[in-house]
Each structure stands twice: as C-alpha cells, then as structure tokens.
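The structure's right below; bear with me while I get my questions together.
Here the complex is missing a single protein chain, while all its other protein chains stay put.
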Amino acid sequence: MSFLVGAGPVIPNFGKGSACERSNGWFCTDWLHAHWGDTLQPALVQHLWLSAVAVGIGFAIAFVLALVGFRRRPFDAGIGALADFLYTIPSLALFQLLVPFTGLTVTTVEIALVSYTLLVLYRNMVEGLRGVPADVLEAARGMGMTRAQTFRRVELPLALPAILAGLRIATVSTISVATVAAFVIPKGLGEPIFIALDQNLFKTEILAAGGLAVALALAADGLLVLGQRAATPWSRA
Amino acid sequence: MEPCVTVADAFTPHTFVDAFSFIHDNASFLFQKTGEHLELSFAALGIALLLALPLGLWLGHRHRGLFLAVSVSSLGRALPSVVLIAFGLTILGVGFWNNTAALVVLAVPPILTNAYFAIDGVDPDVVEAARGMGLSERQILLQIELPLGLPLMIAGIRIAAIFVIATATIAAIAGGGGLGEVIVNQASYGLAGVVGASLCVSALALLAALLLSLTLRALTRRPGPVP
Partner (left out) sequence: MLRRSHAVLLGVALLVGLTVSAAATAAAKPTVTIGTKNFTEQYVLGQLYKQALEAKGYRVHFKGSIGSSELIDTALTSGKINFYPEYTGVIVADLAKQKSPKTAAATYAAAKRFEESRGATLLRATPFYDSDSFGMLTSTAKKLGVKTIGDMKKVKSFTFAGFPECRTRVTCLLGLKQIYGLEQAMFVPLASISVYTLLDQGKTTSGDVFSTDPQLQGSKYTVLIDTKHIFGFQNVAPVVSKSLASAGGSAFAKTVDAVSAKLTLGAMRAMNKAVAIDKQSPASVAGAFLAANHLK
C-alpha cells in the first residue's frame, strides 16, 4: 500500500462562505439564515431547559429552607451564610469540583446553577415572610386561624411580592449565567459563543447567540412581571 | 517560583488539605494573582459606583425613572459576562479594560436599583418636614434621605462586590490574569490549586461583604442628623 502514501491528496473546492462571513463582518444575515436551524435554535431550546430546571429546583429548595429559616433565627443565620458562600464560589471552579462526582453532565451544570439561585430566592422569601406586620398576624390569630391557615392565607399572600421579585432576579441571572454551562457540556447558548471565540472571534455568532440569551432573559422577566401583576393585583411593581 | 506541576486527581476531602498546602507553598504567587484580581475588581466596582450611585440617588430623590432604574438593572443582569467579554474583545480588544467593562455591567444593576429604592422609599413625611424647615433639595438628599436609605444602598454595593469578585475569574479566558488564571489551569496547578485559588476568591468576596457590613454598622451607629 505504499503507493498511497506517495499520492498526494486532491483538495477539492469546499465552497466559500459569503463575503461577509469570510471578512468576519459585524452581522451576517446569511449566516443567521443558514445556521438558525442547526445551531441557534437547538441552543436556545437547551438554554431554556437548563435555566428552567435550575430555577424550578432552586425555588423548591429555597422555599423549604425559608420555611425553616423564617421562624428560627439561628437556622436563618446559618442558611444565609451558606447561601452567601455558595454565591462566592466562581462557577468555573465549582464545575471542576463537581465533575469528579457528576461527570460532564447536565447534572454538574444544574447543581452549580441551582446553588447560585439560592441566595436571592431564600433571602427574598425570608424577608417577605418576616415583613408581614405583627398586627395582621394578631388579627388572623384572633379570627381563630391555625398556624398552617395563617401561613397559607395570610403570610404567604402578603410575602408574594417579595418572593416574586426574588424569582425575577433569580430567573434573569440564571439565564445569563447558564452561558458558562458550555464549559462542561456542549449545550445552551454558550456553546456557539465559545466556538466563535475559537474561530477568530466570529462576530455574527457571538452577537446572535448573546442577543438570544439577553432576549430570553428579558422575555422571561416580562412574563414574570405579568404573572406578578396577575398574582398580586393589589400591588403595583 | 513556578508551582510544581501535579497530575490533577479526583476530588476527595483530602483535596482541601492539599488546597491549603497549595496556598501555603505558593503564597507569593497567589499573592500576586490576588493583587491582580483585586485591581480588576476594584476598578470595576469604582467605575460602577461612580456611574450608578449618583444616578440611583438622584432618580430616587425625584421619584422618577422607576422604569429606567428597573430596566437598566434587568438588562444588566441579563447580559452574560461571557458574552460581554467575547463581544468586548471585538471592540475594546484584549486587556484590562475589556474585562473591567464586563464587570462594570455586572455591578451596576444592584447598585442602581438599591440606591433608587433606598431613597425612593424614605418616608415622604420626613422629607416634607425637612423641606418645610427650609433645607435645599441637595441638603435633603445628603442629610435626610441618604442616612435613612444607607442600609439598603450598602446592601446593593455588597451584592455588587460579591458578584464582581466571584466573576472576575472569568477574565482569565481573555488574558485577564487574576486568580481565575489558576482556576482555568488545572493541568498545571492540579485540583488542589483550583480549590486553593477558589478559596482565595471566596475569602476575598466574603471579606469585602464583611467590610461593607461593618462600614454600615459604623455609619448607622453614629448619631446622624436625622430630625
């Protein structure tokens, strides 16, 4: 087979990108058309899922913790400090700590994302529940409500604005932070951005994927504002 | 001076012990990286404070621009640092200012919204009373509203500081140096180095948060000119 080594390869014409793509123009609409389906749209859907799961799990955990923390001050201090600490761990480092346990999987990314939602969600929940005026609680007790009833019918509704405000912040931040998920798994809007960084800072891809991440965050924020208004018609914020 | 090259291994409780000995053995190297890290973080926080604090206070005082304060904040939160750094590379080029700019965007939202709500939320009766006593708008803002709004305002700066110090590690993807340089280089420094550097980052962030809390306590203990 030695003759094969001698014969040089034929290099065919691979086709060229548009002039805009080749010169790395500011925004090549032709690239966008060509790669919406195979790159951007799947990344957007993955990004949405990564963020939604993180916020959902984070909300559930924060809620349980808040139930404990808002009645017992010592727990509150402990949970608050833990949430503070989790928040200060750089995401790049946290990923590396988790990989030996959970591998290069969605789980690794979700654990990191969830731990970043906890601080805002927990703090807002506790502040909201604590902010219920004492006389309102007194009145509820006077009406013969049990502790569970008071919580469900009085404290929770009154804390709702603060809880939802926390949810908005956590959602927008998570969608933003989820771009670093691409350090671990080739998923989400961070992936096209990292590929573009590797390929001579291809501007169109960075702008398109980055723009989608921002648009997704703002759309989610808008939806939550509408939900907030519907859920708490008595307050305007 | 060059830290020894270790093969990174799986993370065990012993990694923490290794991490501390990494910190100990590479103290001067980490000290230098911490210096770079702080330089970047302080520059970003300083610029963000200069931009966001006066604006937030003024808007809060006028009770105007709620929409502006809230939407600037949402937008700031929505812009991923990775995207900012990537995009900044095409405009500002590689270097200190690109990373600083990305971190400024990160720091502005909490400072701006909290400053706005801190002043906006001051009891209008108190402000009216001060106005009745003949205080100028400037005096009202600085002597009445600012001291009352201080806790919320500092809470915003505290969040921004934690945010910036923890995120400054990302600067390493674009030659920014700082502790992130160790964190992205497990191949050279080992997992112990990654954990060690990350502990340094956490310590810095928590220290900054603590200092701000103490500042707040010191400031609010002082008998202010509250009528």
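The letters A and B name the chains in turn, as written, and every chain counts its residues from 1.
Following the convention adopted for this analysis, contacts are C-beta pairs under 8 Å (C-beta built on N, C-alpha and C of every residue); 3 or more make two chains touch, one makes a residue touch a chain.
In this text the structure is predicted, and so the values were computed from the model without any measurement.
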item: Hidden-chain contact residue, picked from the options B:L57, B:L89 or B:L106; value: B:L89
item: Which of B:Q32, B:Q139, B:N185 or B:T215 contacts the chain that the document leaves out; value: B:N185
item: Residues of chain B (touch criterion as defined above) contacting the omitted chain; value: 2-3, 5, 7-11, 86, 89, 93-95, 172-175, 177, 181, 183-188, 191
item: In chain A, positions touching the absent partner; value: 1, 4-5, 8-17, 21-22, 31, 34, 38, 92, 95-96, 99-105, 182-184, 186, 194, 197-202
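Note that in this section only the chains that are shown with their structure count from here on.
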item: Rounded Å distance between chain A and chain B, as computed from the means of their C-alpha atoms; value: 20
item: Residue numbers on chain A that touch chain B, as the complex places them; value: 84-85, 87-94, 96-97, 100-101, 168-169, 172-173, 175-180, 190, 193, 196-197, 201, 203, 206-207, 209-210, 213-214, 217-218, 221
item: In the complex, chain B residues that touch chain A; value: 10-11, 74-75, 77-83, 86-87, 89-90, 162, 165-167, 169-170, 172-173, 179-180, 183-184, 186, 191, 194-195, 197-198, 201-202, 205-206, 209
